[in-house]
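Missing here is one protein chain; the remaining ones are kept as they sit in the complex.
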């Protein structure tokens, strides 16, 4: 069940010049989120900015939720000044989350940029797993330690070659497909990142007959299905990213 | 000369549950203010609240300016959270300030509520002087120590009798007039406080043939004469509180 | 002060309190059932319904502006038939009034909708007249006096028992004129304002921030405009006026009541705080208690001095 609740800021610290880690403790009992779900966070109590902002949760611990956020505009610019102890307004958890299959399919997770938050929420909960993770520069890669500790096999790239392989995640995906032909028919992809990246991955997946899911983003006013603002085109007509999504099968999305 | 400048918050501390003392250091050279002048302070960098708020300066020290402010609404509600070191936007100093006479007139200063800020900016600079200061309760009286050290003779009252005499400053003014008949013809009043108080004082003064000046308040958008928003009715027509005022002779004001 | 009376009447509808939800911001109510007790609401206005389902506009459909937001949802809705089948049953389980907002592109669309709804036992409808009349070159019904009069009269004729609320467009020079037309043509109440047409531009991509180019502005930014229009309308007509526009909290709601609104609707405020309506009901109660006023009717129109509330302690 989703809730409208207040939370206390436990920590809010910069991982690098652009990306912050926020840990909050809800002041009341809230539903435990499942991988891929998100919350709406109010950056300020004034009406400018007005709307809450959507953020995937990264990790959940006993009555604690962690987020990873990049500084973009007004809202995130204010969030980075959240002092420890501040009481903030939130709603959530929202979204359908990643569908997890209790069979022998092998999950391949793909994250671009801050998409890593959503992807890691799933990664931590899986056993056998692969991860492809890309960012523009080494500076924008985060939580590498965490990924290393998580036990899966992972591949990292940066556009400028400052860490891992040079290039984009879709190149790594092609490499992965060629080098894992033995298992590829069991692989199911979960991807989160910028739209062009998701589009390209879904194309490669379909060429190789791999099933997969993408977590989409759209401007959101409510987060819980009321405003119809977050619609995306799918083969079933417009669907709400916040309600029928955020996670859609590749095959359903009209890019 | 007035300026648009940035300043660093040096201290911002509560004197009681409602009234705060703010000390700032301009980041550039600014004009030294004269008693009764005010500054416009921006509470927040968002557009809500939008306008800067006017505050009389309380004290000036080497490249430091102090203000006294009461928490009223949105703007002052945000100001109380100014952390030390924060850079804020300001303009000023503005207003005509209190006219000070280099003759043998005897200044009687009268302050109600946060009007004490403006009045103290003058009080500190005078030699022979009297002060009448009133507030609703003891809790809302501030800087009594400071007043004691300043060397003048002073009278304090609270509406609820929790400190000093019981009653309003206008009663103290009547008492003062009866008990100082010897000097009363040399007295000139400077008053700052709520409008009903100023009106009542100006009436008493006129009945007793005492000259005086009141520092007025009006809603302000600019503070420097451009918007014509702060007009008050005077015998010379509408005048701008921020430019022709804030200080007007009692006899000029149309109450 | 124990029997505080918050109830108000809108046409034949008796509301337990004046706090309603604004069409298009409350889905079909179920979306909010996780957050609030829907039965506490004065009334629920559901997302605008057209004869046939409408798929809406391509994304992006919304964006934020200073103290407001733009939307160009494109009137996406399930259509009359699905509404009656899929949404109505849930609404009927609630112990509160609901009002069906309707829209069309011709007078006959509106007539058919209101007739069907009346026949289905719906107690009240709200006409969204900010829609283009396709037959008349796409001019909005709500900005043309003659078209508006004809539209409302025809709807009134075909659905005589239903409580008929006309939702005025803010996009006119002369609100009193349109308020009067709504009254004279047979509306039981008017509601205002709908969103104000607006634009936002992305200076990096040189594209409008909405795929539809323009959208409707809502939220606190429009509150002073809405208040002025509500005040003008309430001075002009005798039927109840429902105030809408930027209501985020109880203080905002009270401003509208004082300006002459008999009830209010909360729109964008629901997105920012899904419990906004309940907070507003509670806040109005506290305000009345603090002011020792025992009937909400005593504050309605208070700024004109034509209310009977004891306001002397201010």
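Quick notes on this one:
Order as written gives the chain letters A, B and C; numbering starts at 1 within each chain.
Definition applied: contacts are C-beta pairs under 8 Å (C-beta built on N, C-alpha and C of every residue); 3 or more make two chains touch, one makes a residue touch a chain.
This one's a predicted model, so the numbers in the text were calculated from it and none came from an experiment.
Every shown chain that the unseen chain touches in the whole complex is listed here: A, B, C.
Within the full complex, the residue among C:49, C:102 or C:222 touching the omitted chain is C:222. Among B:50, B:70, B:144 or B:184, only B:50 touches the chain left out of the display. As for the chain not pictured, it touches subunit B at residues 1-4, 42, 47-52, 89, 91, 218-222, 224-233, 237-238. Subunit C residues in contact with the hidden partner, per the touch definition given at the top, are 65-68, 70, 140, 143, 171-174, 196-201, 203-208, 214, 217, 220-225, 227-228, 231, 246, 251, 254-255, 258-259, 287, 299, 302-303, 311, 314. Interface with the hidden chain, as seen from subunit A, comprises residues 47-48.
One rule holds in what follows: only the chains that are shown with their structure count from here on.
The chains in contact with subunit B as well as with subunit C are A. Averaged C-alpha coordinates give centres for subunit B and subunit C that are 46 Å from one another.
Note on chain placement: the centre of subunit A and the centre of subunit B lie 54 Å apart, centres being C-alpha means. The mean-CA centres of subunit A and subunit C are about 36 angstrom from one another, to the nearest whole unit.
Shared interface positions of subunit A, defined as residues touching 2 or more other chains, are 47-49. Along subunit C, residues 66-67, 220 each make contact with two or more other chains.
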